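Starting off with a structure, shown below.
A single protein chain has been omitted from the complex, and every remaining protein chain is retained in its original position.
Think of it as A, B and C in the order they're written, each chain with its own count starting at 1.
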Amino acid sequence: MPISIASAASTQAAEAPAKKKQDSVYVQPTGEGKLVIGSLDDLEARAAEVIPEGAFAFISSGADNQVTLRRNRKALDRIQLLPQYLVNKPAPDLGTTLLGHKLSMPIITAPMGAHGLAHKSAELGSAKGTGEAGTLYTASTPSNETLEDIAAATTGPKWFQLYLHDDRELSRDLLKRAKDAGYSAIVFTIDAFAPGASDETIRSGFSFPPTLPLVNSTTGVFKSSLGWDDVEFIQETTDLPLILKGVVSPEIAKEAIKRGVAAVQVSNHGGRGLDGVPASIELLPAVVDAVNGRIPVIMDSGIRRGTDVFKALALGADAVALGPPVLYGLALGGSQGVKSVYDRIGAELSRAMMIAGVANIGEIDASFLYNKESA
Amino acid sequence: MPISIASAASTQAAEAPAKKKQDSVYVQPTGEGKLVIGSLDDLEARAAEVIPEGAFAFISSGADNQVTLRRNRKALDRIQLLPQYLVNKPAPDLGTTLLGHKLSMPIITAPMGAHGLAHKSAELGSAKGTGEAGTLYTASTPSNETLEDIAAATTGPKWFQLYLHDDRELSRDLLKRAKDAGYSAIVFTIDAFAPGASDETIRSGFSFPPTLPLVNSTTGVFKSSLGWDDVEFIQETTDLPLILKGVVSPEIAKEAIKRGVAAVQVSNHGGRGLDGVPASIELLPAVVDAVNGRIPVIMDSGIRRGTDVFKALALGADAVALGPPVLYGLALGGSQGVKSVYDRIGAELSRAMMIAGVANIGEIDASFLYNKESA
Amino acid sequence: MPISIASAASTQAAEAPAKKKQDSVYVQPTGEGKLVIGSLDDLEARAAEVIPEGAFAFISSGADNQVTLRRNRKALDRIQLLPQYLVNKPAPDLGTTLLGHKLSMPIITAPMGAHGLAHKSAELGSAKGTGEAGTLYTASTPSNETLEDIAAATTGPKWFQLYLHDDRELSRDLLKRAKDAGYSAIVFTIDAFAPGASDETIRSGFSFPPTLPLVNSTTGVFKSSLGWDDVEFIQETTDLPLILKGVVSPEIAKEAIKRGVAAVQVSNHGGRGLDGVPASIELLPAVVDAVNGRIPVIMDSGIRRGTDVFKALALGADAVALGPPVLYGLALGGSQGVKSVYDRIGAELSRAMMIAGVANIGEIDASFLYNKESA
Partner (left out) sequence: MPISIASAASTQAAEAPAKKKQDSVYVQPTGEGKLVIGSLDDLEARAAEVIPEGAFAFISSGADNQVTLRRNRKALDRIQLLPQYLVNKPAPDLGTTLLGHKLSMPIITAPMGAHGLAHKSAELGSAKGTGEAGTLYTASTPSNETLEDIAAATTGPKWFQLYLHDDRELSRDLLKRAKDAGYSAIVFTIDAFAPGASDETIRSGFSFPPTLPLVNSTTGVFKSSLGWDDVEFIQETTDLPLILKGVVSPEIAKEAIKRGVAAVQVSNHGGRGLDGVPASIELLPAVVDAVNGRIPVIMDSGIRRGTDVFKALALGADAVALGPPVLYGLALGGSQGVKSVYDRIGAELSRAMMIAGVANIGEIDASFLYNKESA
């Protein structure tokens, strides 16, 4: 049963008229400029005013009851920190290195499909803004701009996230193009089934606008039955380092290391996959233990605050990936909006480090976690 | 103290005028057609717009403070799942077998009274829709259509749920009619006292409309003091397999097996019985342990999502029964609405299985449960 | 520092104009008649429409943040029950005996001050309604009707709750009058300091209306520093059995028994005393253990449902006392309203017993408590 990212959400909507018909021509937001940001969470409501309803539902909603989506946040908020004081630390340095890339902060852009839903500059804007923030961009297979144009749009490092086609030849072609375009690693998402099939997309009758084609492949239909043989296929086809995204257990992490994977990304797909999966931050420690420092561990799903980043790093992550807030920044301010998002969360991380008594990213460890049970 | 399903709710309402007088003629919903369903939970609010107020209260409300009703949902939402990835599974097959019946999915229609409150097609519509969804229908003694007509309305397998009369002869007659009409099992509800006596039915002054008689027996008054001798009576009277519904403890389950019961149904009557009883999903594991695979275990009360079904099966249930959402589908779209309900929850279960890495119902087991404490 | 029930709430209100000036003449509710009651909780909102604002605040509010008031309810709702089925029980008999009195149900009226705030019939109405419900009335020292008139108003058993005066002679007089008027026991409230001093009474500028005098004593000022010598004084002054109300620990219960007290009443004054005290139902088990069946244990604070009564009895209480709902019933329907309150909670208890499989009050025990941790 192959799956189509473009049609998954609208399967049922075909059966009867949806409550609100999409306009025949999709109207993309066009705002450009720096943003004043109270918090990254604020951006969700502000973006909802400029992104058409169905597309906003596609971007913002989690699966089913959204238990996992909410849990991603709650579990982060429950973690308690204890600062160290009177330790004479200099101003915090947020810089870090990830798979050989120097980054301005341990926060990168997660792969997400169809940025054209959020802004007319689509992936060109998000890539440019990410690069201007001095950090790494992950381009997604189902994008509205070609992977080559995206690569050219950012001044920073970039990875290419691969959805496999049933037709190996199409995948081989994408891998070759990614290398040629200058991507330095392949991110293979192992949990990408039925994306965006949230209640709200069904209610809103959302379907991908025909005016916003996914241009990287002739088909928007991807391989849904995945196995370690697919990992082998990618490794045989490209010599780029491979990152597995969607790692939820130590078992998968260990097998990945055994097979020479370059990094793992702990993720529950932002609560968009199977509802009921624990928070990503809850899954992190067991994976960190299993990896035991041999390869980098990236974590996504639920990151909204500088303190979230601090907590993930204290629990052993090397970096975190930021998802929807990047699209909200894009929708509200184009590439400058994306940069504002990074500026804000970077400032928050800096402030957290300053108060906690931490001079650089490497000093963030479990000693800052307060061990009492929370409530 | 015999009890009457028709009068239980209105005992106090007779003492003073209720806040909203029922119309003298009950206006049944009449909608027909497929439904676009964001979630089964959405249907409750939508059905409230077409079902008259008092009847909607009767259908939707739990007992007293509705602690058990809410707990049924919360306990399901608290259970955490952990998918397996990269396991090369084919597209999920939802088919299963229950007491010899092949079903399209491990979800059946629970016995509920008086479907005429929800739709003019009454039990004929819900039976037909259930059959068209390829699964099993449980007809209830207090129905607005005769058990014979109900049997004829569905193309799928069917069971008959029995409320006993104090007069054994009336019960013998019902058991004989059920067999003659083609029902393949008897469901004996052991927790059916004072049904529907919720605060909201009292507030709304609800009483059963005289224009919607319960046609299966000359009396709507049932035996309220039940014992194992009643189980014996049923087993002596009919050779149909017997299913005990309302099993809440391993003790009852073991006694049931000792007495040759064919299956048990774990249930707290959808939170409509004794408020304060644990969630059905919390009661399930001990019963599953006690049964130890000797007979099928069905579970109801609170099932609204494909992931709920997955969780119940992971905890050892063989199938689940669906209650009010069937009536909401019926109210909104007749038999086609009922089928839409099954289509939606079936699609959700299929998606959950696909993401979790499960090819068929038999593969769903406790290995998919995440064992950390929840919050 | 003697305290005055009449002035406690208004201490600060004197300093500045309150947000809503009380009318110069207090307008008492006058409704008479049976009530249709969805739940006893419903009565609170309904009573708020007929009782003047400040008085309603005095009756309904807990102390400070009302943590204890809410906890009284939450702790009851958290207790889980497990019915027994197929046990062939006859219809439930709610009758019980308390200190020699036959009661229609194990629920009595708690002592509360100034019923004239709730209804023109004041304590005469609440006493009459309680008697007509077949159960026991506790008259309070600070009442708007004389203890003699209250005694005459009820056909049921009655106790007199004593607030001590600093002047022993005044207290001796009250004890003598109570015996003469036919009260069969003295309830000594050991936690009655600064009653009714809730935020909302201050906000509303409430003070006791001069038109509603507390007629049992020439002074509304009571002894605030209490000791076991006061218990001795009462026991020496009257030969009526003595009940200590406000027992929160096994230590006090044991000392009470040692001193020949006839019964203890576990209570946190309905959340009106020290905010932060555990729920009354949480305090009950340790007291029950300490008492070990030697004298009756009554429990109040938070009882609103038949299942609450069932839970209290399952945890070892012999009876429970009902507070504000009696005043709400009084406000809405006079003595008949009070009887409706008892009818409703009695019906709920009967239904709970029927479903649980309990034939009489004596059969309610810990075997019906479900032991898993709640949420």
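In the analysis below, contacts are C-beta pairs under 8 Å (C-beta built on N, C-alpha and C of every residue); 3 or more make two chains touch, one makes a residue touch a chain.
The structure displayed is predicted, hence computed values, not measured ones.
Every shown chain touched by the omitted chain in the complete complex is listed here: A, C. From the set C:V277, C:I298 or C:A314, the residue in touch with the chain omitted from the display is C:V277, counting the whole complex. Considering the whole complex, the residue from A:V27, A:L82 or A:A366 that touches the absent chain is A:L82.
For the chain missing from the display, the contacting residue among C:L147, C:V248 or C:I303 is C:V248, taking the whole complex into account.
Touching the omitted chain from chain C are residues 1, 11-13, 15-18, 64-65, 67, 71, 74-75, 78, 190-191, 193-194, 197, 199-200, 202-203, 205, 224-231, 246, 248-249, 252, 273-278, 282. Residues of chain A that touch the chain left out of the display are 33-39, 42, 77, 79-83, 85-91, 305-307, 311, 340, 343-344, 347-348, 351-352, 354-356, 370, 372, 375.
One rule holds in what follows: only the chains that are shown with their structure count from here on.
Chain A and chain B touch with mostly distinct residues; of the residue numbers seen at this interface, under half occur in both copies. In whole angstrom, the spacing between the mean C-alpha positions of chain A and chain B is 41.
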